[in-house]
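Some notes on the structure that comes next.
The complex appears here minus one protein chain, its other protein chains still in place.
Going by the order they are written in, the chains are A and B; count residues from 1 in each one.
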Amino acid sequence: MRCRMRLSHATTAMLLYSARYMKLLWSIAVSDEQPPRSSPPLALAELSRRRFLAVSALAASAATSAAALVAAAPGFAQGAVARTDSDPAFLELARFLTGKPDLDARIAVLARQGLIAADPAFAERSAALERAIKEAELTDVDAFAGSALYADVGHKATAIAVISAFYLGQVGEGNSAKFVSFEKALMYGPTAGVVVIPTYTLGGPNYWGTLTVPND
Amino acid sequence: MLGSLAAHSLVTAGKSVIILEAGPRVPRWKIVENYRNRPNKLDYNAPYPDQPWAPKSSGGPFADDYLQNIGPFTFKPGMLRLVGGTTLHYAGAAWRYIPNDFKVKTLYGVGRDWPIGYDDLEPWYQLAEEAMGVSGSSTDDQSGQGGGAYPPRAKPYPMAMRPWSHYTRRLAETFTAAGFHFIDEPNSTNSRPYDGRPACSGHNNCMPICPIGALYSGEVHAYKAERAGARLLENAVAWKLEKGAGGKIVAVHYKSPDGTSTRLTAKYVIVAAHGVETPKLLLMSEVANSSDQVGRNLMDHTGIALNMSAKEALWPGQGPVQQGGIFDRRDGEHRKRYAAIKHSPRNGVVNQLVTEPLLKQGVIGSELDRRIRHDAARFVEISTTFEVLPHAQNRITLSDKKDAIGLPKPQIYYDVDDYFRAAVTVAKEDYKRFVTLFDATVINDDSGLQNRDHIMGTVIMGSDSRDSVVDGNCRTHDHPNLFLATTGVIPASGVINPTLTGAALALLSADVIRREI
Partner (left out) sequence: MSTASRVSGRLVWLLALCMSGGVFAQTPGNVPGSAAQIERGRYLATAADCIACHTVDFAKPFAGGVPIPTPFGQIIAPNITPDPDTGIGSWTDDEFYRAMHEGTGKHGENLYPAFPYDAFTKLSRDDVMAIKAWLFTLAPIRQVNPPSQLKFPFNQRWLLSGWKLLNFRKGEFQPDPARDAAWNRGAWLVEALAHCGTCHTPRNFSMGTDNRQKFGGGTVGSWQAHNITPDPVSGIGGWTDDELVAYMRTGTVEGKGGAAGEMGAAVEHSLSKLPDQDLRDIVTYLRTQRPIRDAAETRPRYSWGVASEDVTAFRGNEDLDDPDGRAIYYGACASCHGMSGSGTGDQVFPSLFNSTTTGAVRADNLVMVILNGVHRSAGGETVSMQASDYELSSAEVALVANYVLKTYGNPVAATVDAATVDVLRRNIGEQPLVAKLALPGMIAGGIVIVLLLIWLLSRRRRRSM
């Protein structure tokens, strides 16, 4: 395998504090189609420190890679499922629908997982939307918003579901919602630099006291 | 938090102290990360541990089935079970009651008077403010009448008030121009480094967790007490107070997560288990209830809210999540007819609140980004709270349902009265004025009644042991060595957040105990 594999693990955040046996675990494999700009791949040595990481990950094909083999070691929870989550077509669709060509592939994996969990038919719906957009030869999301395609109830619902996942950083609502992202949730973009992403800050103590704000 | 303050006060006075905490010890940084890693950011309980042996009030599989509501209103206050308790997610409001709040029966013919007055509590308010680290205005008339500094205080606030954000300033200017009295909220958030904790830097996440500890919370004194020599036992659920000779409480029994029980003896016992769990423990133990008032008189500052979109770009979300409010109806003759009212603008980051409806409307593309910015800059939420009167039928009892270690779940009946409803009508008239003042579009002016997490009355304080649970020192009438440190003792709710009053009372009780041991 010449291409590098990125391997990471998720535990449902909802159960983080519950007893260990309650943990629902899965592992995901993502191709390195999009070289990370800043974060180096986790070294295996680093990974080995992590509990429940009795998992070895092997294999992924090159840029298109949709394949990953994940072998569960003894003791690994039954619920752990080898998943095939990286979907370049979905990533392309998501980048088109959000109008963000640099949308991170790793976030797209979580988004797609959440969307499929919420609607088992999502994969077909998104594939259909993707085909329709290509056939309509739409150049960007604004063109899509004004097109007949967006007037189609089904396509519109699919598009909003995808866009919501990336903007809100979650799929669904309430405590059953699925996590997608936080700091990279696109809803924070339009106000960046004016208000904080909660838990982060834009300045030192009391910095807001003398701030002038934009009038838009 | 109140127990931590009392424990710290006693251990630093040289007493031997054991603290039983039902929940675990979770470092702040983990709560921060758990918040970031989870969906559903609007549930402030969500990032906190959901343990079967000590359920919180909501936000997890165990918690969601914990409080058993049987009344018309679903009483679900934020309530956490871990070291530090529920003040890990509060916004830090640190108001004192004003003198009239202590005698509403005498003055206005409603509710109950306190057995103590403002002057009795003033020194303890000061000590509580110094312990917690409160920043506040030295000039505001906190009765909301636009007069001089009030209520009277012997010493200034430990810290200067926090600077107002542009949003708070513009709201204050607008309300003031219309004749309202908008005043600064005294707050247990540092406006400068204080007690080894940093000054607030506007992370805008007081709820559900201040990421830097600039906002005081109960774990500060829990750990200070521990460092000073107190023993802090975590995951130890007190479930029975054992009565002995002379009406004294001789032992506390606690259960561990595996259900095993341990007996601890003590000369004095302080139950500081929040306004819901404290009466539950007393009821389970069949103590302190000769008056049949334990669990009754449940109050919250049940509230409503107005969401609107102002014409002007005001930019909420800079600085801490709340900074002040309109207090014109905090006190006055109207309290004979309808409840005291407080309006507080929320200054939280609103991106999720504005983005969700835009997506539901189908706004996408560059228009979505434009509208998020536009709407976020103009979102105004006015959170309104009302005074609530104590009624015997609003109560916490023991449910037939049991939790994972076999203890009964709290059963709650809660409803509001006409005194309350009359005030809601007045507040909604205010809302109409607010909308006009800001040339705003209403987003929602019919929120329905909301929880405000200020549990009071459930172990009510009074001078008569026949109709109250504790005396003015928070000592139970029935047991000379049993004290309660909880806002549940508060007999008259007023309209301000009760935390500081609870803290002042906890320090007062600790001092009484210190002098007796």
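For this structure, a couple of remarks:
We take it that a residue touches a chain if its C-beta (ideal position, glycine included) is under 8 Å from a C-beta of that chain, and two chains touch if they have at least 3 such contacts.
Computed from a predicted model, the values in this text were never measured in an experiment.
Summary of contacts with the chain left out: across B:N34, B:S58, B:S188 or B:S344, the touching residue is B:N34. Of the listed positions B:P123, B:P198, B:G332 or B:G362, the one in contact with the omitted chain in the full complex is B:P198.
The hidden chain makes contact, of the residues B:G3, B:G85, B:P99 or B:P211, with B:P211. In the full complex, chain A touches the omitted chain through residues 6, 8-11, 13, 16, 20, 36-39, 46, 49-52, 104, 106-107, 110, 179-184, 199-205, 207. Counting the whole complex, the residues of chain B in touch with the unshown chain are 27-30, 32-34, 36-37, 192-193, 196-199, 201, 203, 211-213, 223, 227.
As a working rule, only the chains that are shown with their structure count from here on.
Here the CA centre of chain A is 37 Å from the CA centre of chain B. Here chain A touches chain B in the complex through residues 13-14, 16-18, 97, 99, 140-142, 144-145, 150, 156, 159-160, 163-164, 167-175, 177-180, 182-183, 185, 187-191, 194-216, going by the rule given at the top. On the chain B side of its complex with chain A, the touching residues are 24, 26, 32, 34-41, 43, 46, 48-51, 59-61, 64, 162-167, 191-193, 198-205, 209, 211, 214, 313-319, 348-349, 351-352, 355-356, 359-360, 362, 364-370, 372-374, 376-377.
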